[in-house]
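One structure coming up, written as structure tokens, with questions to follow.
Of the protein chains in this complex, all but one are displayed in their positions.
On to chain A.
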């Protein structure tokens, strides 16, 4: 999807990148990463993204924009590398909003 450069903005607010970086670096997150994956988390990319975001906000640098987009696309790709077990729906279940059976019977 192509947007004119003048209306593009970073996928997240710059403060959000910094918040994610600080959260990633916290002792709690380090512990949870070890508890879940057996290793320390990698936090540097959040910091680099924060600097790219700041660079964009100050100078509207094309390099900063490309770096941010590449970084976020890589995050999305990492989440999509596993084949889903089930088939996704195109619309919600038809009976999600149907009244419960006893309510239907009471109305008869």
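Keep this in mind: a contact is a pair of C-beta atoms (placed from the backbone, for glycine too) under 8 Å apart; a residue touches a chain by one contact, two chains touch by 3 or more; residues count from 1.
Definition applied: contacts and distances are computed from a predicted model.
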| item | value |
| --- | --- |
| UniProt protein name of the chain not shown, from "Mitochondrial inner membrane protease ATP23", "DNA-directed RNA polymerase III subunit RPC3", "Proteasome subunit beta" or "3-methyl-2-oxobutanoate dehydrogenase (2-methylpropanoyl-transferring)" | "Mitochondrial inner membrane protease ATP23" |
| Residue among A:25, A:54 or A:69 touching the omitted chain | A:69 |
| Chain A residues that touch the omitted chain in the full complex | 1, 3, 8-13, 16, 19-20, 23, 28, 31-32, 34-38, 69, 72-73, 76, 79, 81-89, 91-93, 95-103 |
